[in-house]
Each structure stands twice: as structure tokens, then as C-alpha cells.
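Every protein chain but one is kept in place in this view of the complex.
Labels A and B are assigned to the chains in the order they are written; within every chain, residues are numbered from 1.
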Amino acid sequence: MAYILRRLGYYLVAFWASLSINFMLPRLMPGDPVGRLLGQMQGTLTDAQVEQFRHLFGLDDRPIWLQYIEYIHDVFTGRLGISTSQFPVPVVNVIGAQLGWTILLGGTALIIAVVLGNLLGIVAAWRRGGILDRVFPPLLVFVGSFPYFFIAMIALYLFGVNLKWFPIGQAFTLGAAPSFSGQFIGDVIWHLVVPAGTIVAVSLGGWMLGMRNTMIGTAAEDYITMARAKGLREGRIMYRYAARNAMLPSVTAFGMSIGFVVGGALLTEVVFAYPGIGYQLLRAVQSLDYPLMQGIFLTLTAAVLAANFLIDIVYVRLDPRVRVR
Amino acid sequence: MSVQNSGSSMLTTAATSQPAAPAKAPRYRDHLALRILRDKRALTGVIILVIFVVVALAAPLLEPGDPRASVATGSESPSFAHLLGTTTKGEDVLALLIWGARSSLGIGFTVGALATLVGLLIGLTSAYFGRVIDDILSVVTNIFLLIPGLPLLIILAAFLPPGPGTIVIVLVITGWAGSARVVRAQALSLRGKDYIDAAVVTGERPLTIMIREMLPNMASIVMSTFLACVIFGIGAQAGLEFLGLGDVSAVSWGTNLFWASNEGSLIRGTWWTFVPSGAAIALIAFSLALINYAVDEVTNPRLAGRTKWKDRRR
Partner (left out) sequence: MTTLPATDPATRPGDADVVLDVRNLTIEYDVNGRSVTAVDDVSFTIRRGETFGLAGESGSGKSTIANAILKLLGGNGRVVSGSIRCGDVEIGALDGEELRAFRWNRVSMVFQSAMNSLNPVMTVGDQIIDVFTTHRRMKRAEAARRARMLLELVGIDPKRTAAYPHQLSGGMRQRAVIAIALALEPDLLIMDEPTTALDVVVQQEIINEIKELQARLGFAILFITHDLSLMVEISQRLGVMRHGALLEMGSSAEVYANPRHAYTRQLIEAFPPVRPDRSEIAQPQTSGEEAAAPRADVVVSLQDVTKDFASGSMFSRRTNRAVNRATFEIYAGEIMALVGESGSGKSTIARILARLEQPTSGRIVVGGIDVLRDERRRASRRYRKYVQMVFQDPFGSLNPTKRVRHFLERPLALHADLDASQRRERATDLMRSVELDPALLDRHPHELSGGQRQRVAVARALAADPTVILADEPTSMLDVSVRMGVLQLLRRLRDERGISILYITHDLVSARFVADTTIVMHRGVLVEGGTSSEVMDTPQHPYTRLLVSAAPDPLRRTPFDREERARTRAEIQAIADGRTTAGEKPRHVFISPTHWIRDDSVQ
């Protein structure tokens, strides 16, 4: 319990830190691009909207600590400002509409990569020097060396443009009405295969190698020797004794890697014009939509922290040394 | 294979570096770099890396003139005149590739070195002094690890003026924490060793202990952290530039990909405009990963071979 509370404290501090970065950046930034932006949009904004921009970006003259308190209050009440590129939609709505797709893409890819990578790692370590152990690690390291977006580009070019096996982008066929019909879900999955596949391909190697190396370390432990001496079946030793222990560092790594996968998913979305947050982020960057950029940053940070917290709860379930003292 | 290799390697170095020593000196005292180079994979990695560095340095000789200049009609496929074809704007892809190596490698290695240095400083300080200093530095490190890197990179890069300086700063800000964590963990285990306490009892000053006693024992971890940071630097720079957050008028592998994507190369099927730069990034990252892999295998005896665990008791 104390462990969980300590972790929760960490996440709150981390979130507070990212809030502060968000608050400070526009105020420290040279050249006042927000002021220019407001100038350009003069005619289209209502006075109330101008006011909101002013205090989000620190263009009012109140003392900084007052601005800070107000900023935090705004964030927690969901007032992240108005997207300038999709004026006048509030940032919260823009993000809300797209977040689901990012979770679908990132989540699917992450889970497949983790499960598959760990299984491959377990088997490779147990069959040291076998085919799996010799062929996969170098191959996956090679594939993993490519930037996410480059693999995505190649996959899109190969499977979408050239071979025409899969669609060349988007999350579903344009014009299809979103519903829970089998046909629509099938269409979504069809559009998901290549983008998710590229993320899996790039991240698989890390998982496999990580698991393999921990497994090899674990296999040298005394309790594995003892399990062998006990005459247990190989399968039981491999899963219940070796992999079960080797899994623990893997779970910790899982939390740490979520942030990376989010990054990969963002870039992959950009390549596939997949309508998630990453694609929004690109558009925000291109049109200098600062409120949207900041909103996306905060949302993603919150999501990653929440995911990490969930993993901590799982970890406590898995490791009795943390659970019961 | 590796067992055989290091078996013979040990004999040679022991004989050259210290003639008085018996030939069966355990292998971990051999010079790290030498042992790594004896690994075939690492050697491949180093060769790839050296080729890239040489090409980058020789760019003005290989492709004189401005790589941005339009030298042909747009979108020509590879030919003898333009080995890797031309872009939509008629730039020579090979020239872009070669000149791009300068920026990508330069920034990648700068970021790698700086992030490792920051990580080393924070990790060592944290581990050596412990207690409150460690608590504070660990919290800061973990926060930077928890905040998702790419979104942070993007807002930092979006707000700061574009340019190579910004990219380096932003990448170091987002990249140091990983190395600090690794260094701290290693340094912490060293701090627990009796020889560090022995140095304290001898009367050594903290800085001397950190530099003279701890650092030499961390050679492999520093090396692999550095390599990982370089991989991160090159990849993240390319990602940022691909999103248009770099200086799009400069020539680097990332901006090459940015322009290729913006000019619709994917849909038009002009694969030669984006494959070379992407492949270059991957090759560099792969070569570094190969070296890193070898560092791991060489320095971690459990991975290196099936040494016997029993009877190892002292």
C-alpha cells in the first residue's frame, strides 16, 4: 500500500511538472508568437475568447503566481483554450474526438508487441542457441533500428501504394458511418493492420531481447537448479519458475516504454493520416496552433501517467516482496 | 563461438600488455574496446559507422556545390547521372544524402555525448551522496522519464526558435534522464562495494573517488549509454524534422524525409526520394545497436557464455 501511495505521489509530481513546463514555455518564449497570432485573428475572436488566450499564454499584467494558480485551475476544469486551427472548437473537444483512435492504435500495437516479444524472449532464452535465439535477435534489432515513421512509410508504400493489399490511410473507409456493425468494425480492423503492424515490428525486438536477457539471468538462479532437482516438468520450470520471475523487470520496462510507444504511434499516425492525436498534433504544429499542442501534451502525459499507475497496481499483484512485507 | 574467441584473445592481450602476468588472466581485464572489436557483430557495426563518418566529412569533395540546387528535371529515377535519382524539385538525392549525414551524425553524436555527460553527472552524484540528494535527483530523473518524450520534444521545439542549437538542447533535455537512471543504478551498486568504502577510509576525497575509483568500473555502462543516446539523438532529430519542427531549409536525413513526404513521394511512387535517408538512419542505428549488443555480451558474463555457476563460491 505504501508502495502504491509513493508511486501515486510520483505521478502527481510528474504531472505538476509537465503543467509547469506548459505554463512556463509561452511565457519564456522569445518573440511573442502568440501576440502575433492574436493580431492575425483579431476580427474573428470575441472579447471573452481574447481574454482567455491572454491568461492562458501570460499576456496579461497580473503577477505571475496569480496567473499560475489560475492556469492550474483552468486545466483541472477542462478549459484548455480554443484551437486556433479549427476555430472555434475548444481544444478539449478536438482532443476528445481523436483520443480514441490513438488509444486503439497504440494500445493494440503495444499489447501485441509485449505479449509476442516476451513469449519469443522466453522461448529463445530457454532454447539457448536454437534457431529462434540465433535468427530473431539480430533481425529484430535491425528492424528496430528504423525510425517508426520510416517503417511506416515503407509499409504504406509497399502494401498500400504498390501492392494495394491494404488501404493507404485513414482509420476507416471515407464516408462509412461509424457504428458497431460487424462491417464497420471489420473495416476499422482492416485499416488498423498496417499501422499497428509497423509499430509492432519496430518495438518487438526490444521486448524480445529484454526478456531473453533477463531469462538467461534468471535461469542461472539457484531456485531454477532446485526446481530441476525437484524433478518438475520443463514447462513448469520455464513458466512458473523462470519466466514468472523474469517477468517482473519486464513489467517495469512496460511502464517506462509506454511513453516511447506513444511517440511511435504519433509519428505512425502522421504517415497513415490516421485520425488520432498524433495527426492532430502535426496539424497543430504546422498551423502554429499552440493551445492545441499544449492540450495534446497534457492529455498524453496524463494518459501515460495513468497507464503507469495501473501497471504499478499490477506489479504489486505480481511481486509478493512489494505486496506483503 | 564467443567463448573460443575470447579464450584466444585473452592470451594475446595478456602477453602484450603485461609480460610478467600469467597467460590465464581472466578476460575481464582486457581492454574493453579491444574485446568488443573482436566480436564480429561489433566489428561490422564499427565499419559501417566509420564509412558514414568518412563520407560525411568528405561531403564537399564527393558532392561539391549546394545540395539544394536544382540540377535536373524533377523526380528522375536513379540513373548514371544521378545515382539515386532526383527529388520533385530536381535536387540530387545522393547529394542530399551525403550532406545530410553531416547534420544527422553531428547532432546525433553531440546529443549522445551531452546527454551521457549530464546523466553521468546526475547519476554519479545521486548514487555517491545518497540520502536527500539522491531522493531529489531521483524524483527529477523519474519525472523526466515518465513524461512522454515525443510530445514534450514537440512542444519544446515548437516554442523555441528553430535551428540546430534548439534541437540539441531539446534532445538533451528529453534524453538525459534515461542515461542518468542507468548510471545511477550501476553507481549505486558500486557505491555498496567495499572498495569504495576502503577508498573513503584511506582518506580520498569524494570527487577523487567518483572519478578514479568508480568511473573506470563503469566503462561499459557509459559506453552503452552513450551509444543508446546517439541512437536516440539521431532518431528523435529525424522525427522532429519529419514533423517540420527542425530547420526545413537545412539538409539532414530528417528534412529529406520531411520534403519527400510533403511532396507526396509515397503516393507518386518515387521511392528513391525517401528510401536512402531512412535506410541511412537505420544503418547508423543498427551499427550502433550492434556495437551495443557486443558491449553487453562482452561485459555481462552470463550472456557471454555458459560459464558454470556451481562451485563459484569463494
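We adopt the following convention: a residue touches a chain if its C-beta (ideal position, glycine included) is under 8 Å from a C-beta of that chain, and two chains touch if they have at least 3 such contacts.
Computed from a predicted model, the values in this text were never measured in an experiment.
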(message) Among B:D39, B:D92 or B:E213, exactly one should touch the missing chain; which is it?
(response) B:E213
(request) Tell me where the left-out chain touches chain A, residue by residue. (result) 2-3, 5-6, 221-223, 225-233, 236, 240-241, 244-245, 248, 318-321, 324-325
(request) In the full complex, which bits of chain B touch the chain not displayed? Write them out. (result) 3-4, 6-7, 10, 18, 20-22, 25-29, 193-195, 197-204, 213, 216-217, 306-311, 313-314
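As a convention for this text, only the chains that are shown with their structure count from here on.
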(message) Under the definition above, what is the set of chain B residues touching chain A in their complex?
(response) 41, 139, 142-143, 145-152, 154-156, 158-161, 231, 235, 238-239, 242-245, 257, 261, 266-267, 269, 271, 274-275, 278, 281-286, 289-290, 293, 296, 300, 302-303, 306, 309-310
(message) Considering only the defined contacts, which chain A positions touch chain B in the complex?
(response) 10-11, 13-14, 17-18, 21-22, 25-26, 29-31, 128, 137-138, 141-142, 144-150, 153-154, 156-157, 161-162, 168, 213, 216-217, 220, 225, 256, 258-260, 262-263, 266-267, 270-271, 281-282, 285-286, 288, 290, 293-294, 296-297, 300-301, 304-305, 308
